[in-house]
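Here the complex is missing a single protein chain, while all its other protein chains stay put.
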Amino acid sequence: MSNSVLTKVREKLVYSRPDSMYPRKMHYCAGCGHGVVHKLLGELMDELGIAEKTILVAPVGCAVLAFFYFRADGCEAAHGRVPAVATGIKRVHPDHVVIGYQGDGDLLAIGTAETIHAANRGENITVIFVNNAIYGMTGGQMAPTSLVGQKTKTSPYGRKAEDVGYPIRACELLNTLEAPYYIERTSVHDVKNVLKTKRALKKGLMNQIEKRGYSFIEVLSACPTGWGVTPKAANLWVAENMASVYPLGVVRDKGAKA
Amino acid sequence: MSNSVLTKVREKLVYSRPDSMYPRKMHYCAGCGHGVVHKLLGELMDELGIAEKTILVAPVGCAVLAFFYFRADGCEAAHGRVPAVATGIKRVHPDHVVIGYQGDGDLLAIGTAETIHAANRGENITVIFVNNAIYGMTGGQMAPTSLVGQKTKTSPYGRKAEDVGYPIRACELLNTLEAPYYIERTSVHDVKNVLKTKRALKKGLMNQIEKRGYSFIEVLSACPTGWGVTPKAANLWVAENMASVYPLGVVRDKGAKA
Amino acid sequence: MTATAEKILMKGNEAIGEAAVIAGCRYFFGYPITPQNEVPAYMAMRLPQVGGTFLQAESELAAINMVFGAAAAGARAMTSSSSPGISLKQEGISYLSGAELPAVVVNMMRGGPGLGNIAGSQGDYFQSTRGGGHGDYRHIVLAPASVQELADLTLLAFDLADQYRIVVLVLGDGYLGQMSEPLVLPQPSGKQFDKSGWALTGAKVREQHLVYSLLLSPEDALEKLNLRLQEKYRVIEKNETRHETYNTEDAEYLLVGFGMCARILRGAVVSLARAGVKAGLFRPITLWPFPYRELAAAARGRKKILVVEMNAGQMVEDVRLAVADSSPVDFYGRMGGMIPEVEAIVERVRGYVE
Amino acid sequence: MTATAEKILMKGNEAIGEAAVIAGCRYFFGYPITPQNEVPAYMAMRLPQVGGTFLQAESELAAINMVFGAAAAGARAMTSSSSPGISLKQEGISYLSGAELPAVVVNMMRGGPGLGNIAGSQGDYFQSTRGGGHGDYRHIVLAPASVQELADLTLLAFDLADQYRIVVLVLGDGYLGQMSEPLVLPQPSGKQFDKSGWALTGAKVREQHLVYSLLLSPEDALEKLNLRLQEKYRVIEKNETRHETYNTEDAEYLLVGFGMCARILRGAVVSLARAGVKAGLFRPITLWPFPYRELAAAARGRKKILVVEMNAGQMVEDVRLAVADSSPVDFYGRMGGMIPEVEAIVERVRGYVE
Amino acid sequence: MSKTNTKKASPAATASKGRPRIDPEICKGCELCIEACPEGCLKLSVHSNSQGVPYAEYDPAVPCTACKSCAVICPDCAIEIYKFESGV
Amino acid sequence: MSKTNTKKASPAATASKGRPRIDPEICKGCELCIEACPEGCLKLSVHSNSQGVPYAEYDPAVPCTACKSCAVICPDCAIEIYKFESGV
Amino acid sequence: MMTRLIFAGYGGQGVILAGKLLAVAAMKSGKCVSHIPSYGVEMRGGTANCSVVVADEEIPSPLVFSPDIVCIFNEPSLIKFGPIVRKGGLLFFNTSLIDAEPNVPGVTCIPVPANTLAEEAGSYQTANMVMVGALVARVPELASLSALIAALPSTVSARKKDLLQLNEKALKSGFDLIQAPVSR
Partner (left out) sequence: MMTRLIFAGYGGQGVILAGKLLAVAAMKSGKCVSHIPSYGVEMRGGTANCSVVVADEEIPSPLVFSPDIVCIFNEPSLIKFGPIVRKGGLLFFNTSLIDAEPNVPGVTCIPVPANTLAEEAGSYQTANMVMVGALVARVPELASLSALIAALPSTVSARKKDLLQLNEKALKSGFDLIQAPVSR
């Protein structure tokens, strides 16, 4: 890269791959939101110095290999069972940072019961919920969060609310429970929201470190492949279509000063 | 029974076992709320004339034999899967009256996912949820709805909220979904509330008959055996302890005139 | 296969879907899992066209129990999944079996155990033939070996299910599901099955119908159910055992395999014949009921039996049970989604000759 | 049993719980189901007393996956259930097996299929020994026949699980779980197992540890795992096969049964001896690995082998595999929660004599 | 039960408007009807049914208003209510 | 991409405050960085990486403010940002 | 020696505990014993029963199908278990709740006014103890009265520890009932 006029200028590296992540190319599609969330998690592991006591529980979904990218211990969970596996780990290691990472099929379809009950127990874990309104890994089937009218492999004529119901809002669902400490919905469709997501994830991790209880961060995230559009168009779709169904913001924060 | 002074008076039978119920002695313990709910259901089958097109899906729980008591078709469902079985039936027979009957363990523990998703699809069924804050059939273990501090076989030191969380409120949980048409919580701990419960059940059945969609009636119900108290004391406990945690009343009614 | 019927090139998973539609199946409940995703996708597209219901369930558990409901209501219903998803359905399958409901379940097996991978495998033979669920039940297991058979046996599955009020498992694998082959669409069998004696259709003008498997009294109820089931199973063993042989007349070596392996073994038999080695193929088509007697007869007098599976050796137990001490039984298996190659089998058999 | 140790009368299910506590198990995750409810109830009472964690999971699925987490974290963890609940755990057990995690699972079998009833049964033998879940895995299956053994074998189960990084299934039945018998509490084995090489304890000062079974490449990864598992299974078959015989020396008839049936058969042997009929008992203690070789040896030269089970005939297949054509094998079974009576067995054997 | 008997059973009892009929074999003796009766008409029998359970019985000395409360609360459909028609 | 180029790249561009460094082998060509750069510094290369994917590249003609937007949005950690230190 | 017993009555009458007490006492006396309650989704709060086996040798099955001895606390249990007692067996029955004289050919029927004696002993809840006392008085090879008394503390649940004295008294009163003709 030639920048000849400025050759004398000292350069300072101000942004780079987080140390807590291996220098491995991630397997996600171009423009996939999972990558962004991973990066934020890596950055926070750096900032909070928690990689060495983190245990990341990966879902079955596109993020099935998530633990390969972090310099931390990692665990698989059967499809939907991340909260149960994370519970098992956390009960054994109450001082470690146990992070559950899940997609919408994993967390809100097959794993509905585990999600609700871990939240209801107020397990002191941090759950990161990547909502991309589709089953990415299996090739684009309807998710519980797919929008009304959305065409997928298993809703080829568009999601019909009368037949299969409406998108489920995880944050609002969990907000009916007493135990959860912190619930927020964010998005990674543009720079501003990526940074907001980072703040939310940080809060979620801090809550756990400080033993305040269960934190849940839902991240609206693009799946260009599953939606059959370009990454740009996908992020636009998040902003224009998803964010209205899934309002961004803090849903609950027991730690917020009133 | 001697009523000699009145022998000449003509008697009219104004209350008796509903015709839709077989003259069988029910297997429930003395004072069990399930019996009351069954009776109401029988009365409504009479009043609405629906027994012959009713298919009752019984849970695994003390009500596992529910279908033995009604002159209607009946179906078993594996523990927690009543909503799935009812969905299968209803999709085949959209004009029949499909009633799901479930206990708190069945509906809110093992069957959490099925409960939420059938509600979210807005299946045109009527779900009767008998909440007795305990696993009756298996001998009194903690249920998702057991109260904080409640001693059960699996919470011998009393339910600790910090450890296993708070009682879950099914109506409020389902009320975060868009599809359900009608959600109400009632109780059968005294005569007034029994009659209210009947009205709620009627509404739930009428909604189905009129194809309005999913109805959910939660009934607070005594389990004297599981709680280890007399029936009287049990009904008192419902009134004094359960009703404050589980507020009675209509949670949602899309059919109500605003 | 009628001579005039048109051949189309179709993917195995889609052939299953179309065959089910031809069979009159109008209710499909499923949950996505690779490598069978084309089955639900096909049904999602196709069933609405014929007035049927496709429903993506919230999980495999929900799916199998929706099938329970639809079957209890008297409909032809099916679900489809792959290994981990089939494990989740075991409780439901046991319930279907206990309640004697007819249903078709498709398992396009993938590499296991655990999450494993999505390549084709035959690692679920034991689960399929010995009941992965609890209790003494059996289901009919059909093992197709081509796209044509995926269609034909799916069609048959619905008839058998209704005839015997039993679960029928169509046991394929990821490779069969993903491959495309020429297919002549099968014709509906035209068989009718009367369900009016038990199906839940509303108790108007008749006694109530109940569908359940809770039988509290061991002696008077549950043992009786079990005895009835066992009796039914004996009838099925008698009438529905299916197998196929190829080149067995004067074979010195008998190759035994099912599904994908059977076609590879057929290739090996051809190769061996070219090399002057007399080998034949015995291929169970029903894995339960297993063709014990037929295999015992076919095995008699052979120098060696070679069982080939895409697993660590499961059907080989049934082969041993059939053959007992009459001929030595050898096993060759590939695991984790690997598929045996014709050459490896030829080599193994030539080893016997030398 | 040490001579000085005090005997207490304890219920089978509670003996399991106390033995687990003695074994150092501090994590129990379960979901209620009859006839094993005293296990979780006991643990709910007992674990808090020793600083352990009892957690009633929201379902059997959650329970087995919590065990997965706790085992991955390096702890001794267990779950317990009965037939339908065990069916639901099959996926999780396959995952545990694929990830090679040590765990103890208790199944107090009840009558099936479906909801069945809550009486004791042995209907899950196939599921237990052939892997009800998907893929080529095995778990060690221990079949206690008394309250004392429920305790002793539960203790052993934890050691075996850790030693081989495998799931160990303690396979009892409702009758064993509900009955009370004299028990001498077992002593901890004192064995230590180093989990520092793989357990999830935080990647401080070491490489990351990962617990998973997703192995995408069939050839390089998943087949390798399977080969390693099979190798391990061969070692276990060699070292851990357990059985017991009674009165077999000059027996003309060999009775074979496990668990509850074994004690009834022992009674039959005694009765037959009184009647002058020479019968002996062969009792597999490990159902997997099954004592094929030992049984083959014990069966040689007997006039008849009688297999007795509380099911429609499941272990009898393993007996046939062991015995092959060497002696005729007969079967007597009761189902649906029924238990064979000594008299019926005596009668059957006397029938052979005449 | 003391509570029950003191409820409303005033000495100057008017004539009954009806009566409950309790099937002693179906009754499980839960006493909920006794609790529910606003008139205090019901009490637990000193006898037991064939299951060995003392059952609820109507005390005809205490006039019944045929209000049905007892029947409504009875979990076991053990109670029928008969209303006395005016004319003879 | 036309949009990108007209964004802010005024002819009277001030000197860069920094620069992004994009690893072409890690880049998947999603173009999100291009979209995100407020200065219009980035474009898709006419070349492809060894995976055959055209990657994003920095156009040094357009001054970079080292605002990090491109790096923040990049899902693949393909971008490093270097800030030019004043002194020297 | 192998004696197979069934205790049967209503749930709540303490039949399970009666069996347990006998089993513990026999165990402490060096016998092989087994105890198993019946369990089932029967009428909740209905009848309850348990099987007890006391033997000198290992016990094959804890379930008792044709008992040598039954202890019957109420009528429904008499109807159910009376007919299955083996020829030559014993049938103890609670005359306080059973009006009719049992008619079981080949079986010796022993009347025990269990509730009456229990109430005399201080609590109607100890009818089960009266029965066990009577049982061992008649069949001393099962366990001695002193073994039963010694087994009480470990058998009776913690909540009911204050009833220990009453239980002992009831045991003795049942024992004396049978022993009486002999000792007096």
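Letters A, B, C, D, E, F and G name the chains as they come in the text, with residue numbers starting at 1 for each one.
To be clear about the criterion, contacts are C-beta pairs under 8 Å (C-beta built on N, C-alpha and C of every residue); 3 or more make two chains touch, one makes a residue touch a chain.
Since we're looking at a predicted model, the values are computed, not measured.
**Q** Thinking of the whole complex, not just what is shown, which of C:263, C:303 or C:350 touches the missing chain?
**A** Per the contact definition at the top, the residue touching the missing chain is C:263.
**Q** Which residue, A:30, A:50, A:116 or A:251, contacts the hidden chain when the whole complex is considered?
**A** With A:30, A:50, A:116 or A:251 as choices, the missing chain is touched by A:30.
**Q** From the list C:178, C:208, C:286 or C:327, pick the residue that touches the absent chain.
**A** For the chain that is not drawn, the touching residue is C:178.
**Q** Looking beyond the chains shown, say which of C:39, C:78, C:93 or C:119 touches the absent one.
**A** Spelled out, the listed residue whose C-beta touches the missing chain is C:119.
**Q** Which candidate, C:221, C:296, C:321 or C:339, sits in contact with the chain we can't see?
**A** Only one of C:221, C:296, C:321 or C:339 touches the chain omitted from view, namely C:339.
**Q** Mind pulling the chain C residues that touch the left-out chain?
**A** Touching the missing chain: residues 7-9, 34-35, 117-119, 174-175, 178-182, 260, 263-268, 270, 339, 341-342.
**Q** Please give every residue of chain F in contact with the chain that is not shown.
**A** Contact residues on chain F toward the absent chain are 28, 50-52.
The working rule: only the chains that are shown with their structure count from here on.
**Q** What whole-Å value do you get for the distance between chain A and chain F if each is reduced to the mean of its CA atoms?
**A** 26
**Q** By the touch rule stated above, which residues of chain C touch at least two different other chains?
**A** Counting only residues that touch two or more other chains, chain C contributes 55, 58-59, 61, 84, 91, 95, 99, 114-115, 212-214, 216.
**Q** Taking each residue of chain E in turn, which ones touch at least two of the other chains?
**A** Residues 28 of chain E each touch two or more of the other chains.
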